[in-house]
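Missing here is one protein chain; the remaining ones are kept as they sit in the complex.
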Amino acid sequence: MIMLSWPYHTLACFLFLLMMGCESSDRMQNSAKLVITGSSTLAPLVADIGKRFESIHTGVRIDVQTGGSSRGLADVRQGLADIGMMSRPLHATEQDVMSRPIARDGISMIVHQSNPVQALRNEQIIKLYTGKIHNWKEVGGEDAPITVINKAEGRGTLLLFLTYFQLQNIHIRAHVVVGDNEQGIKTVAGNPHSIAYVSIGTAEFDANHGVPIKLLPIRDIPASLDNLQNGTFPLSRSLLFVTNFTSTTLAKDFINFVQSAAVYDLIAQHYFVPISS
Amino acid sequence: MILLPNITLSPSRVDQLLVWILQGLAAFAGILVLLIVGFLMLEAFPAVRQIGFLSFFSDASWHPVEGFYNVMAMVWGSLLAMLGAVLLATPLGICSAVFCHFYAPTWFVEPYRKLIELLAGIPSVVYGLWGLVVLVPLIGQLHPPGPSLLAGISILTIMILPTIALMADASLAKVPSVYLRGAIALGLSRWTTIRCIIIPAATSGLSTGIILGIGRAIGETMAMLMVCGNVVQVPTNLFDPMRTLTANIALEMAYAVEDHRAALFFTGFLLLGVVIVMVLAVDYIKQRHTYA
Partner (left out) sequence: MHKSFGSNTDWVACLLMWGIGSVILGIFSLVVGDVVWHGLAGVSWEFLSTAPRDAGRAGGIIPILISTGLLLSICLVVAIPIGLGAAIFLAECTSEHHAFGRVVRISLDVLTAVPSIVFGLFGYAFFSHMLGMGFSLVSGGLTLACMVLPILIRATEEGFRTVPNEYRLGAAALGLSRMTTLMTLLLPAAMPGLMVGVILGTGRAMAETAALIYTSGYVDRMPESLMDSGRALSLHIFDLSMNVPGGNANAYASAVVLIGLLLVMNTLASWVAGHWLKRRMFWA
């Protein structure tokens, strides 16, 4: 009969785990815990801000989860999360939640460091991305085919790029489609004849730390966090927190904390730009 | 086979209980499949209703935000990458096991096996990272842009090789030594013994290894997303970028809403369909080729 205990153990374990699950979900509602889910772009920043918030307010726990902007929105709607993080603007059909900007970010065109091209005009970028220019020679570079790198459908950076250059995704002829910013940067770093657009903060950090990429100016305005902060760089977006209209005091406190000057250093550390008041 | 009901003439109560419990556990595994299929169906249903089943195969392209939902290019992408990888990894994996058992010197076998076990556990993101940073630029120098079907097949082959090799290794170890001694007594050469006696005797284990390999290859997500280029097109040669069904889900799920999201779940559902066809095909071939 001792032998029989194997399957019983399983069952017991399983039930035990289930019970623990149910019990703690009751407990969760009473303790001061804030669940924040959503955009992976924002997650590292918000996790760091959360740690600082926890160190000021004892007994409070901030749990940050990633999974993308639409998960943030869905979790807030379903009540699984108190706050959602979004790196894209809300669509017209998504006005059932409240949004608050917490930081700003911009996108920059990047090419390989060895590329002799120093700047591209907006029309050239449009032609490049719609497959009307195939060779770097045509825009003053070497005689080499261009590898056009685009972002995946639905991404915040893609939407911003399309809106600014008044393009439609159907007309873009890409050779590579990437997801995260770092994937774009690593692809450009590995292919000397490619062009991509990524988040400025990420690009500036990597370019300053020895990754062989170069940021191109837009309309002669150099792509940098400084130009983003003083408002001269045209390609910028807001990063958002979304909540239900009836959010808890803790959630409100946290949002106010994130928007306050107390976290400007953290925002700068993560290569974003604070929302100036 | 000891617990087949028809050979159990006088079952003890413990034995009967045992059979019931085991059956329950097996059923649990089956229920899990139903749960997941059900979950996918539930999530994909709005897409089929709103967009229409045929749109997934007859639309002009895959641009879900603009309302085009053709997934066929990605089905081909998944199939080509998987087939390429399985065709490469199967002989390599089986040969690796044969090498381990019949050719390698004894002191070499244990470390070699350890290395393969290790390869089985390296996260796909590490393979993907290696592919993105080392392999893709190499292919790019050969033929731009670099991220391509070839890169996908290479990375997949490396990823499923350990699975096939380990399963083959375990099943070769189980071939009764009587067979081997018989072959030696008949004066058969080493290669003939392996080809005509050992491999056929281990078919069942080898095919399980291949099935697990197919599963892993077609289900692989992160590494594919990083090295394949993700352009939605049917690749015409090895250097063309392409997108697999799995990469499609991982790439777009983070930002997808409503119909687009449901369409991604339909992609997952389609993937299961492709897998079922593959598994049934292997099962059929296996049924025809086992004599036991």
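Residue numbering begins at 1 within each chain, and the chains themselves are lettered A and B in the order written.
Throughout what follows, a residue touches a chain if its C-beta (ideal position, glycine included) is under 8 Å from a C-beta of that chain, and two chains touch if they have at least 3 such contacts.
Every value quoted in this text rests on a predicted model; they were computed, and no experiment measured them.
*Asks:* Going by the contact rule already stated, which one of B:48, B:116 or B:136 would touch the omitted chain in the full complex?
*Replies:* Final answer for the missing-chain contact: B:116.
*Asks:* One chain isn't shown here. Among B:183, B:227 or B:271, which residue touches it?
*Replies:* Answering carefully, the residue with contact to the hidden chain is B:271.
*Asks:* On subunit B, where is the contact patch with the chain that was removed from view?
*Replies:* Per the touch rule, subunit B residues meeting the hidden chain are 1-5, 8, 11-12, 14-15, 18-19, 21-30, 32-36, 39-40, 43, 92, 95-96, 98-100, 102-104, 112, 114-127, 129-130, 134, 158, 161-163, 165-167, 169-171, 173-174, 176, 189-192, 194, 204-205, 208, 211-212, 214-216, 218-222, 245-246, 249-250, 253, 268, 271-272, 275-276, 278-280, 283, 290.
*Asks:* Considering the entire assembly, which residues of subunit A contact the chain that has been omitted?
*Replies:* 3-4, 6-7, 9-10, 13-14, 17-18, 20-22, 24-25, 27-28, 35, 37, 40-41, 43-45, 47-48, 61, 63-67, 71, 78, 80, 179-183, 185, 201-202, 205-206, 209, 269-271
FYI, only the chains that are shown with their structure count from here on.
*Asks:* State, to the nearest whole Å, the distance from the C-alpha centre of subunit A to the C-alpha centre of subunit B.
*Replies:* 32
*Asks:* Using the touch definition from the top, list the residues of subunit A that touch subunit B in their complex.
*Replies:* Per the touch definition, subunit A meets subunit B at residues 1, 4, 7, 10, 39-40, 67-71, 73, 88, 91, 93-94, 145, 147, 152-156, 168-170, 174-179, 183, 186-187, 190-191, 193-194.
*Asks:* Report the residues of subunit B in contact with subunit A in the complex, numbered from low to high.
*Replies:* Residues 14, 17-18, 21-22, 24-25, 61, 63-66, 68, 132-133, 136-137, 140, 144-147, 225-226, 229-232, 241, 243, 250-258, 260-261 of subunit B touch subunit A in their complex.
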